[in-house]
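Here the structure is laid out as structure tokens; the discussion comes afterwards.
What you see is the complex with one protein chain gone and the rest in place.
As written, the chain order gives the labels A, B, C, D and E, with residue 1 at the start of each chain.
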Amino acid sequence: MKLLGIQRLAGLAIAAMIIGAPLAAVAQNVTNAATNAPAAANAADANATNDANATNAANATAAAAPAGNPDATHDYSKDSVNSGDDAWMLTSSVLVLMMTIPGLALFYAGMVRKKNILATIAQSFGATAVIAVAWMVIGYSIAFTGGGTTGMQPFVGGFQYFLLAPLNLDINIASPLAPTIPETVYMFFQMTFAIITPALIAGALADRMKYSAFLLFMFFWLILVYCPVAHWVWGGGWLGAKGALDYAGGTVVHLNAGTAGLVAAIMLGKRKGLGTENFAPFNPAYAVIGASLLWVGWFGFNAGSAVEAHDGQAGMAAAATQIATAAATLAWMGMEWMIAKKPTVIGMASGAVAGLVAITPASGYVNPTGALIIGIAAGVVCYFAAVHVKKMLGFYDDALDCWGVHGVGGALGAIMTGMFASNKINSASHGWLTDGNIGQMGLQFLDVGAVFLWSGLGTFIILAVLKYTIGIRVSEDVEVEGLDINLHGEVVQG
Amino acid sequence: MKLLGIQRLAGLAIAAMIIGAPLAAVAQNVTNAATNAPAAANAADANATNDANATNAANATAAAAPAGNPDATHDYSKDSVNSGDDAWMLTSSVLVLMMTIPGLALFYAGMVRKKNILATIAQSFGATAVIAVAWMVIGYSIAFTGGGTTGMQPFVGGFQYFLLAPLNLDINIASPLAPTIPETVYMFFQMTFAIITPALIAGALADRMKYSAFLLFMFFWLILVYCPVAHWVWGGGWLGAKGALDYAGGTVVHLNAGTAGLVAAIMLGKRKGLGTENFAPFNPAYAVIGASLLWVGWFGFNAGSAVEAHDGQAGMAAAATQIATAAATLAWMGMEWMIAKKPTVIGMASGAVAGLVAITPASGYVNPTGALIIGIAAGVVCYFAAVHVKKMLGFYDDALDCWGVHGVGGALGAIMTGMFASNKINSASHGWLTDGNIGQMGLQFLDVGAVFLWSGLGTFIILAVLKYTIGIRVSEDVEVEGLDINLHGEVVQG
Amino acid sequence: MKLLGIQRLAGLAIAAMIIGAPLAAVAQNVTNAATNAPAAANAADANATNDANATNAANATAAAAPAGNPDATHDYSKDSVNSGDDAWMLTSSVLVLMMTIPGLALFYAGMVRKKNILATIAQSFGATAVIAVAWMVIGYSIAFTGGGTTGMQPFVGGFQYFLLAPLNLDINIASPLAPTIPETVYMFFQMTFAIITPALIAGALADRMKYSAFLLFMFFWLILVYCPVAHWVWGGGWLGAKGALDYAGGTVVHLNAGTAGLVAAIMLGKRKGLGTENFAPFNPAYAVIGASLLWVGWFGFNAGSAVEAHDGQAGMAAAATQIATAAATLAWMGMEWMIAKKPTVIGMASGAVAGLVAITPASGYVNPTGALIIGIAAGVVCYFAAVHVKKMLGFYDDALDCWGVHGVGGALGAIMTGMFASNKINSASHGWLTDGNIGQMGLQFLDVGAVFLWSGLGTFIILAVLKYTIGIRVSEDVEVEGLDINLHGEVVQG
Amino acid sequence: MKLIIAVVKPFKLDEVREALVGAGVEGLTVSEVKGYGRQKGHTEIYRGAEYQVTFVPKVKLEAVVDDAGAAGAVEAIKSAAGTGKIGDGKIFVLNVEEAVRIRTGETGAAAL
Amino acid sequence: MKLIIAVVKPFKLDEVREALVGAGVEGLTVSEVKGYGRQKGHTEIYRGAEYQVTFVPKVKLEAVVDDAGAAGAVEAIKSAAGTGKIGDGKIFVLNVEEAVRIRTGETGAAAL
Partner (left out) sequence: MKLIIAVVKPFKLDEVREALVGAGVEGLTVSEVKGYGRQKGHTEIYRGAEYQVTFVPKVKLEAVVDDAGAAGAVEAIKSAAGTGKIGDGKIFVLNVEEAVRIRTGETGAAAL
């Protein structure tokens, strides 16, 4: 029965795609003429955007381009691609993709028991596939196009990039948000962010979620939660326009995913045997390898968020990232050494991720010293959040600490960005402690609050619907025997 | 006895190298004067090439450079290196190398039993070493130099790059096939392709081939099969000149390796215990990690095949790659879910690779919608080829589906390239469904047929010779007990 | 008692950081004014440097920049960043970081027994964190600033980059050693070298060192041994000024770490059970994966040492690296095949690393043929050093052959650089066999000798102090039962 | 003395151990084993080919108890390991002629 | 009842299992073990140093059968596990005093 359900779902999905695609092929010739108008409109929005949130890092860059002239950013000869920027953004996109597969897959797989290793990996890998297609079909369009100040523009993007229609017709266009690289690259770069954000939630769902429900959750969460939020902050929406600072996604990515993880963990319920059985991971080495790849790939995430390589921005973001991550690793390690008497490798790995998360919104705005402070704070705060606060509160089973590390770390980073952002580092940013601009703190709290609410609510609705339709949790037998053999028919042997 | 044979072989190899190298050192000073003439000649060829196959992507780019002037592409001051192009092509080369080690090594190792894990990894690693040296000594010369329309030029390259002689004398030269980067980089980039292509064949040989025979096979196959085919399509040879479209190697790399795998699997015979024993892999996690690294590295493969980053080409190739791969992953997963009731992680990994393979010849020519369609087709077709057709036909034991995924996927991609290539994406390409150029289909079938025949024949001859000299298959005892301990004296413990 | 000691240490470390950082934040505003003077001074040094060691590769590049004008290299508008150089150097930094985590971590973890896998990984990961912070606080300052010919300048750098103060105040400055990229990127790139060098030493310490002592050792060794040596050769110090050639660190990195490993192995004593118990690694696959990632990342190391991508240098360094590594892999494999009858995967991996090490100082100076010869020599020599000489001498337990591969390989490479450096490849280099400049040999031997002595002495002093304070070796029980469970409270299960 | 061999479902290990301790058993030795019997193994899928695994993962407990304690130990295992489903496992009792505690050299029941 | 312990070569496991089933044995328990005897272990190479592994991988089968079935079972194992090469392994027969099927509580031969 359930199985049948699952098949039917899968069947439908495939069917939809097989039918949908050729249709699209047709569609594209239709849009051929159609898009000229929207394109123009879009160009208009573009400038609106440029003015609207000139404080937004991405656009601070955009502003650097011949802004007066929409064509310059909208249908320029290929000669105006900056090959160095293009090279760096292609590299960054690849690095961020590597963060999810195999990075995140290994990080999470290294913290579960043997019987669930493959199922955990399947979550990262499957999410990558589902989201990439969804992003191409409609996600990019509603997140990164049609920003502005009128009508729905501040809240959600348009539809003219359905199936990336404009990119089907002209290889030489750029987004106003990234004027010196082809829009295909910007679309791909943003896709890799859209992939890892929902994939991060898996950390809270570990060991007990149905795979069919998981994949559907990924799809709906992307469309209903991630895309709007990304639009608000980066796509020319209201939060960016207000001047909230989030360089690479402390709120858009990490708080967003962390909050979703918290809600999901509560709705799924605790893992069977929690507290009574030994949940020690099967192979912590995987977790450290995964964390290492996350660390390595994160330079595409943060330094890539400069969306160019022709000035000092990417470099400063990279330096801040490295410093904060190392500091957070030491801080978490130190806390654990003092309190639990031994520094675990999973602790070091978690500390590194906490530092990466917290510096994400700040990188590109803060100086090296600010990065050092944020890193230390992240290591200490996230350690207590993931280890002690979770145990204290005890009402949620955030299995691999998606909330404790990404939620808490993301919020912490967003707030500390308001404290340490320096206009010596980025003319578009003025922090409280550095530049005496206390007003920035309000914007950062607004950002944190808005994302927390939207993500929490959206996640709740999506999971509630899935729960009372196809169900979201596996049967107890399956959970006891393991997800690998039951959901995927495979096991890690020996 | 056999052992002695093996040693003698190894001994000879080393000896040859140790003697050969210093000789070469001398040689280089001789060539010093000598090469000036050839160089000029080569420059001439270069232009011939440019005109000959202006439809060839690489050369479409080349054409973008001051074409009239051979010096411009042949001995320009270092200032004319485009630093962005150089950065991207260095990065791409590194990414493609990563595809083989550790990418392919893990992908294959994750599909074998415990007793053969190290031997499988040793195949990818050893092949990398053997081929890199062979490529430097002569491979590059016969594949990527001396293209043209006269004499043997359409079929095989020249010898003036023996030991890369010209690169020993002048650091500031570029290949006419890549005018904006140093030729050292182009040689290295193409080397990484030359490495992974033969290495892919190992998938068909798994669990039963002698290591000495394997390494010799890699060497001879590179020289006799890969280099000529690469020359035909990319090196200024007849297929490229005719206008066959193969952006990154659907036929040159994947159909070529897949066909070799099919022939090799037949000549080696089936693995002992096939069908009766459980061949379930020891650690499928390795396979997914490997597939993830292949996916990540493939952007160097496809987007790198733009050989530059100063226009929209690399970006569009990257976007197409990502979309097709994700779609293929879902398609394979869906098929498996419907038919075998459970989506396996090895299935998802295989689907991803199938998509990567099929989009390889098309990336850079097709638009995002075309990529989506190709991806879906690849997932469905390769699933049936690898799982059901193989079982149906049953006369070959293509252990890890080198033919089912790379052969079938490569041919499918080459043909669908003819259908969906769009001159909106690449002025050098005109497809059937997109631009009504049905003639392209003929060229694609010609390409597929020619590569299939040459690869099949060449592989057969090489293996036949090895089989009746040193032998190609291990003894039954060795196969039963495992290759790791017997061929390499090591085991994966626990 | 001991435990308490450890905690107190860790506690202090953390405390120091938590207090230190805000102080720094204050400090930065102070330095605000202060640094203008030093900055100027520094600019002066810069030119001194440029003249002083024009033979230094990095500076050969530096010279290529408008040298007359200090401002040009010291406070230029962001437009003078070369985006292609920036892209490549960011990528290179990421690649070199990947060499340590997860590359080196896996390479070493793959050669130890099951009970020590996590502890081995913890060494690479922990070292990365400790060194990154130390480098930001003071390491970079004393290694790469204040070079010159007067006073202490030839021997150690200055302090004006304490906490990277100048980078806190101005995002648009470049180092005279890397004029076309932001100094943040150069600082980060050099940091990744500073990380892997001490981390390499762990190979000699495997299976028996206390983690607290290890981390302190990493810190002091960086400051007292690595930073000065890096300054001598690359930071505008005396060895670079004399004209010693070390493109990417044959002596600064590998001989330096190898020598430290040799001394440390002697001071720690042999592992319990050496020679009587089976020390066969638990999972050699890890070692090959690690070696593969080292190989892949090494292009950031060697080609990145061009510090730019706007001419042929990076490409030639990459080509040389690939050729030498492949040749060394085959050479080691061949030796093993002939002598031990079977080519092991760990042997192949070690051969590759040996080749990478030996070509490190030569890449960028030698031509492809020279690289081939160096690679073959490295494979043969390091095989004997690591396998036979070690057994013969037998008085040190260089567990994973840090000395045999990095020490011997680094020295060999440095010396062969003197033989094969060619001014056709790099105008700054004139070798003995190639350009008849036998004088270069003397410089290379001087370089090797100086680094060997300084590293040996420094390592001895640091470890002696640690040994008689907190102790450097774990108890016999801990060693027998394994470091993982005892030092980190975790195990690799199954 | 008696050697009690019990083959039970893996996830029952802790419960059985506690039950035995409750029944006065002071030590036991456990091995991971594969069982064949009425309960059939799982179906592994590889490349779409389904493979019926013949064996089921089980744990084997071995405890030596003095003659008096044997019955109680068997009872304890039976009640703790039972789920009523096929595959619950078996208990076998063998006679032990001698037992020695290596550390002390004690023999017989004293060694347990 | 008798406990039949057989130590055989790993790749013979399936054949032996089938033979036993053929001989009417309804269940058995298998463990992976290392054996020491006439057959010598393999030579592992590490850094050129060869290390002679003392133990050989084997599988141990344990089947409890009723007295009547013991001889047949031993025969079945012997013929299925034999290759004639050193290392084929051993069969040992011990007496079992009691057997219990946990699921049903059945005892004696009925429990097998």
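Keep this in mind: contacts are C-beta pairs under 8 Å (C-beta built on N, C-alpha and C of every residue); 3 or more make two chains touch, one makes a residue touch a chain.
Keep in mind that this is a model prediction, so the values were computed, not measured.
Engineer: I'd like the shown chains that the missing chain touches, ordered by label.
Structural biologist: Answer for the hidden chain's contacts among shown chains: A, C, D, E.
Engineer: Touching the hidden chain in the complete assembly: which of A:M152, A:A280 or A:A464 does that?
Structural biologist: A:A280
Engineer: In the complete complex, which positions of chain C touch the hidden chain?
Structural biologist: 277, 480, 485, 488-491
Engineer: In the complete complex, the non-displayed chain touches which residues of chain A?
Structural biologist: Its contact residues with the unshown chain are 278-281, 336, 339-340, 342, 344, 346-347, 350, 383, 386-388, 391, 401.
Engineer: Applying the definition given at the start, please give the residues of chain E touching the unseen chain.
Structural biologist: Residues touching the hidden chain, for chain E, are 2, 5-8, 31-38, 54-55, 58, 60, 74, 77-78, 81-95.
Operating definition for what follows: only the chains that are shown with their structure count from here on.
Engineer: What chains do chain A and chain D have as common neighbours?
Structural biologist: B
Engineer: If you take the mean of the Cα atoms for each chain, which one ends up farthest from chain B?
Structural biologist: Relative to chain B, the chain with the farthest C-alpha centre is D.
Engineer: How big is the gap, in whole Å, between where the Cα atoms of chain B centre and where those of chain C centre?
Structural biologist: Result: the chain centres lie 34 Å from each other.
Engineer: Centroid from C-alpha atoms only, then distance chain A to chain E, rounded to Å. What do you get?
Structural biologist: About 54 Å separates the centre of chain A from that of chain E.
Engineer: Could you list the positions in chain A whose residues touch two or more of the other chains?
Structural biologist: Only 82-85, 87-88, 91, 488-491, 494 qualify.
Engineer: Among the residues of chain E, pick out those that touch two or more other chains and give their numbers.
Structural biologist: Touching at least two other chains: 14, 44-46, 50.
Engineer: Pairwise, which chains touch?
Structural biologist: According to the stated criterion, the contacting chain pairs are A-B, A-C, A-D, B-C, B-D, B-E, C-E, D-E.
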